[in-house]
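Shown here: the complex without one of its protein chains, the others still in place.
After this line comes subunit A, so read on.
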């Protein structure tokens, strides 16, 4: 029956609207997992949409594929690995933390530390600086002139 539903879902023509009721799994826990995973997978043919939001045919295929894998007993990580093995890491909306991507992930904490350090140095410099010097001879004379006038 579930298979039949999947096949039926695949046969529907016309633009689908994100997750269709017919695609959803009967087991709410499994369906919740599928939704959560598909929010993190990018539609390969769209502009910056997850397969959960996308109306594209390919996204629907991916949603169905993902649910099939979950039904087959894959863990979340296995299901995602199955899809990235076929569609590349492009589909991961959350870039993995390997290789050069470490630069991306470590950029925020590193720059924050640098920024805080620079800020602290600047504050220290200002707190130790000599107060602005008193009026110069010329300025004092000018001030008196103004006060008189």
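Quick notes on this one:
The rule is short, and it goes like this: a contact is a pair of C-beta atoms (placed from the backbone, for glycine too) under 8 Å apart; a residue touches a chain by one contact, two chains touch by 3 or more; residues count from 1.
Quick note on the criterion: contacts and distances are computed from a predicted model.
Missing from the rendering is one chain, named in UniProt as "Cytochrome c-type biogenesis protein CcmF" (options: "Deoxyribose-phosphate aldolase", "Cytochrome c-type biogenesis protein CcmF", "ABC transporter ATP-binding protein" or "Spore coat protein JB").
On the side of subunit A, the interface with the absent chain consists of residues 8, 12, 14-22, 24, 40, 42, 47-50, 53, 88-95, 99-101, 104-105, 107-108, 111-112, 115-116, 118-119, 122-124, 126-127, 129-132, using the contact rule stated above.
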